[in-house]
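Let me give you the structure first, and then I'll get to my questions.
A single protein chain has been omitted; all remaining protein chains appear in their positions.
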Amino acid sequence: MSRAYSDMTLPIEKVFRDPVHNYIHVEHQVILDLIDSKEFQRLRRIKQLGTTSFTFHGAEHSRFSHSLGVYEITRRICNIFKRNFPIEDNPENGWDDSERLVALCAALLHDIGHGPYSHTFENIFDTNHEELTTAIMTSPESEVYQILARVEADFPEKVASVIAKTYPNQQVVQMISSQIDADRMDYLLRDAYFTGTEYGTFDLTRILRVIRPDKHGIAFQMSGMHAVEDYIVSRYQMYMQVYFHPVSRGMEVILDHLLKYGKKLYAKQPDYFERTSILLVPFLNGRFTLSDYLKLDDGVLNSYFTLWSEYDDPILSDLAKRFLNRKPFKSVTFDASTKEVLPVLKEIIAKVGFNAEVYTAVNSSYDLPYDFYRPEQEKFRTQIELIQKDGTLIELAQASDLVAALAGQGHGDQRFYFPKEMLGQADTPAITLFEDDLTYFNSYIKNGAIQLTKN
Amino acid sequence: MSRAYSDMTLPIEKVFRDPVHNYIHVEHQVILDLIDSKEFQRLRRIKQLGTTSFTFHGAEHSRFSHSLGVYEITRRICNIFKRNFPIEDNPENGWDDSERLVALCAALLHDIGHGPYSHTFENIFDTNHEELTTAIMTSPESEVYQILARVEADFPEKVASVIAKTYPNQQVVQMISSQIDADRMDYLLRDAYFTGTEYGTFDLTRILRVIRPDKHGIAFQMSGMHAVEDYIVSRYQMYMQVYFHPVSRGMEVILDHLLKYGKKLYAKQPDYFERTSILLVPFLNGRFTLSDYLKLDDGVLNSYFTLWSEYDDPILSDLAKRFLNRKPFKSVTFDASTKEVLPVLKEIIAKVGFNAEVYTAVNSSYDLPYDFYRPEQEKFRTQIELIQKDGTLIELAQASDLVAALAGQGHGDQRFYFPKEMLGQADTPAITLFEDDLTYFNSYIKNGAIQLTKN
Amino acid sequence: MSRAYSDMTLPIEKVFRDPVHNYIHVEHQVILDLIDSKEFQRLRRIKQLGTTSFTFHGAEHSRFSHSLGVYEITRRICNIFKRNFPIEDNPENGWDDSERLVALCAALLHDIGHGPYSHTFENIFDTNHEELTTAIMTSPESEVYQILARVEADFPEKVASVIAKTYPNQQVVQMISSQIDADRMDYLLRDAYFTGTEYGTFDLTRILRVIRPDKHGIAFQMSGMHAVEDYIVSRYQMYMQVYFHPVSRGMEVILDHLLKYGKKLYAKQPDYFERTSILLVPFLNGRFTLSDYLKLDDGVLNSYFTLWSEYDDPILSDLAKRFLNRKPFKSVTFDASTKEVLPVLKEIIAKVGFNAEVYTAVNSSYDLPYDFYRPEQEKFRTQIELIQKDGTLIELAQASDLVAALAGQGHGDQRFYFPKEMLGQADTPAITLFEDDLTYFNSYIKNGAIQLTKN
Partner (left out) sequence: MSRAYSDMTLPIEKVFRDPVHNYIHVEHQVILDLIDSKEFQRLRRIKQLGTTSFTFHGAEHSRFSHSLGVYEITRRICNIFKRNFPIEDNPENGWDDSERLVALCAALLHDIGHGPYSHTFENIFDTNHEELTTAIMTSPESEVYQILARVEADFPEKVASVIAKTYPNQQVVQMISSQIDADRMDYLLRDAYFTGTEYGTFDLTRILRVIRPDKHGIAFQMSGMHAVEDYIVSRYQMYMQVYFHPVSRGMEVILDHLLKYGKKLYAKQPDYFERTSILLVPFLNGRFTLSDYLKLDDGVLNSYFTLWSEYDDPILSDLAKRFLNRKPFKSVTFDASTKEVLPVLKEIIAKVGFNAEVYTAVNSSYDLPYDFYRPEQEKFRTQIELIQKDGTLIELAQASDLVAALAGQGHGDQRFYFPKEMLGQADTPAITLFEDDLTYFNSYIKNGAIQLTKN
């Protein structure tokens, strides 16, 4: 019976129209059932890029569409591997197509544990989207688990182990999670499409022509070096220009302080939150279950912020309004040599009347979980390998000057965030009172960065 | 002072990256302030296409991005009119560029009164997005009003009158609202982009090359006839294939019944709703203010549905789950000749155990507010006029066989909606019990339509 | 041996990068050899759209790239048919994949008989590209023949019979040649891409999802009706706006008259042409062989025109210059009711000093060999059929108002061509002398058409 289920294919292939991949093709009943599960449908209500849509208004796409995209790329890789490199003909390096279903399920579900504004939320409420992904796959109460378990009793664990990278077949693992995997390839193309930028565009078709299985995982034919190189550069450009955009981070720090402040206030005024913010309470009080988690989405948080914006705690209300109405904090960059100015700036900000704890922030893009290519620093990263005509492998950065230039060092910046009012542009009498303070504050800023000496 | 404000232009033009128009260019301080207003920012939280994203998963874009797009097309038309057809050179038919600001504001704000799932919501709760658009523009408490009033005391009314089509300059009115206006041009292109279909694609650049002001409004040079024709065909294709998609409508009828049922239940159990659905209560009890309305968005409704899906009223809970987890009703078409079968089908549905009032629906696409080109039937529609070399005008359908074929008659269909379970595919014991009923039900269906005689 | 050759597939699939289809995939040695043949390589030197590139400067693509495109679409259709509708499972309507090679070869070679500016050239020199296609396939001296004959002795005849539509398997025939075939689908998309227009764009991916084999040929699933409808509309738009463009036709009539005049002059002054126009002589004297034909291409004709433009026959030289330097004849439309004015106009043109035979022309777009959808008029056209859920067929125009509006009647126009000088814009003294004549001439023209009564 479970065998039968894993082999059940749809009489007519089902497709989902997709702006990035044209069509997403579903052939297995298992995949269709997973898409129809309530845990997966919930991803429709969680934006892929969180606060980025405050900067790039087109980027309102959900984790649902990204997950379908990762599935589709994985499916295409499996097709190519099956056609060109079957294990039957390549016993050492070939692809065993009986791995297809586990790969497809892992691809589809790799983000199933994400919640609203994940990276901010989990810092504050101690949730962890990777653990939650595993939990959803392996908890008997989830529909996802029930579907996976119909395939085979240990299938949920298998799929979870792909995400955890402990699955024995490294081809499957690296398809879903490596420096150049279906996940990254989809999000770069998708985020580029929806933001309307072109930096993330690389030649997926060509990469799929040169990808091939290898006994240690995934590799690329030497002839495709420039295509892989181009992907790495696109990735870099997307991080620099989209993911690390200072304005989106200026909204993210507001969200972060708003949730933190709400959590603190809950300790003092639980009644208010228990009345208005029902679905958030388990997180405010630290006693949440998987079921509680699965009720959250972007809309739940936003609808509580709408209520909070009318509450009579002035800070909670002000931060909620700034978030809902898109009033990002402004920022300047700093580095080790100018870090010492931060306390001075905070002091001025406090003097003007802001709670400096709540109204300033330091945001370092290196800390953001969209990771970057740094093989030396993080040993677990699998290298990208190129296969020469005679079968020997070369590591990508050895073959590409461009990749070598980007490899092994962090890119990004550190920014100090503060209220826009400090720039003295806000045309309010309250600010005018502090004109000297503002002038003093701005004397520390030059070309968008903190400087040591006042102008 | 107000004069000054209307003339205030940004020292450096501000742009918003847009996937459809590449960049949205903002030159006036007024426009920037309107975009920053809380009423306008709220449009970020309202999807442009409502339940369509359940069918086309890419279509998650908001009314915010559409509104920017309409503004941008209007701005481009103003530029073209100013450069090529200024009133100074064309006293009879030319464009008076002092009308630019009122046109831009009306374009930007034309949808400001929309709420979550507008068309469904307003049927049930007696809100009206057009009246609300006017209300937002002209109510002293709104930020939008305050910005518009800074331009001139009667400027809010002026902008509102453009939307109401009573503004004297019909060039401005028709730019925003006519058979081929900035609104329609943006949504066709935008919806095509985000759904990933190509039907809505037409040649905007070429249309902008042939558009020109006329003393009675807007017209098009004869040489652009095929470009206008192509726009009309694209519009038709989008309605037939995207806006009237049976599955999206199968979600819409669920939403409709869910809200109606909730409203009815509120009468009996107000406590439950007052506890869980704070922001919706003013609508459930029919005593809402503009301020109440402005707190609603898609996320507010969805977060209440999440709570409702756990309530112990089985119908409320079931409908909420069907909506959240995307379990659309199925449908068949019918017409005047087969309408008589509907009571029979409802009876079978009731026999199987469904409340037929709640679990069936008739949806006619002609009723959907995405209107269609039918000049004979609705007199107020302004025709599309083509200008010949010698200055005489021709109505579009006179010049185009294709448009003539589409003009003057409704397109779409009428569908009867019912639970998927009636098709007998759901693999549950409960349904198996009613096998004969299901067979009887399906005997009335052939090629997706109701038939009179049983098979 | 021949068997072996037909089965020989490349160890690694070869691809050609293509802007329209992304990649052209070659799997058979036979196909690669055909592409490498000198007759096929010659297509690189023949423009797909002839004089159209004088109007749309991007349209400089060759018959070589179009031929690859037709091959690629055919290959994709075969793949779909093989996967979804194999004859093994569908004995009545299914696809027999042993027909693949004949289909691919016919697709690749369907235009192999085309020469430079085919449609003009063959009118004058009595060549016929369809007969020449057959001749190239079946003449022992051609490389194409030698390759095809290696497959099987009668394979050249088989492939030729597909082009002639006499091949027994009508699925193969209709794939290459029907109202909606790989040929038309490629040229619409390709010509739209290279001209930079969007009219020709339709949803190829979707059409390939709904195409299916039928016992009588090719049909489309009912669910794809709108996609097929959209293709028909795109086709119509391309004809109206690109293929029938008056300026391209204004160059075509010059070319036509230039070649005709050259042929006439040859009779009187054979020496001149035998000295300068070596490769054209067999056509000027009507004694050409297949080998002579295969030496022609666009560049050959153009290089003779360069020489002719310096010859001392003033008409030959003037026409050659007009063609090389793009000085199209101008035109006005006329119809049955205004045809009587033509002799009057010619008389004025003669009076002004032009040889009216050479310097005027009538061009009717209906006569142009880019054919159009007119089932009633030309019985041999196979209809486009849609398959309903229960298997019954419907003819497309029965299901689509748009197609019905276009079907069964010619679209296009008739134009009278004459020298630009007649419009009196040329700023030369010679013309100024005839001012009254020009005024008289122009009094017969209104809104781009001939009128009966003078203005």
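Chains here go by letter, A, B and C, matching the order in which they are written, and residues are numbered from 1 within each.
Rule of thumb we're sticking to: contacts are C-beta pairs under 8 Å (C-beta built on N, C-alpha and C of every residue); 3 or more make two chains touch, one makes a residue touch a chain.
Remember, it's a predicted structure, so these values are computed and weren't measured experimentally.
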{"item": "Per the touch definition above, residue among A:Asn22, A:Asn79, A:Asn123 or A:Thr201 touching the missing chain", "value": "A:Thr201"}
{"item": "Sole contact to the chain not displayed, among A:Phe16, A:Phe64, A:Tyr236 or A:Trp308", "value": "A:Tyr236"}
{"item": "Touch criterion as defined above, residue of B:Ser98, B:Asn123, B:Thr205 or B:Gln269 at the omitted chain", "value": "B:Thr205"}
{"item": "Positions on chain B where the hidden chain makes contact", "value": "13, 15, 22-23, 84, 205, 209"}
{"item": "Touch residues of chain A, complete complex, unshown partner", "value": "197-199, 201-203, 222, 226, 229-230, 233, 236-237, 240-241, 388-390, 401-402, 404-406, 411, 446-448"}
{"item": "Contact footprint on chain C, counting only the chain that is left out", "value": "16-20, 22, 36-38, 41-42, 44-45, 53-54, 56-58, 60-62, 64-65, 68, 193-197, 276, 278-279, 295, 297-303, 306-307, 321, 324-326"}
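One rule holds for everything that comes next: only the chains that are shown with their structure count from here on.
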{"item": "Distance between the centres, which are taken as Cα means, of chain C and chain A, whole angstrom", "value": "51"}
{"item": "Residues within chain B bordering two or more other chains", "value": "197"}
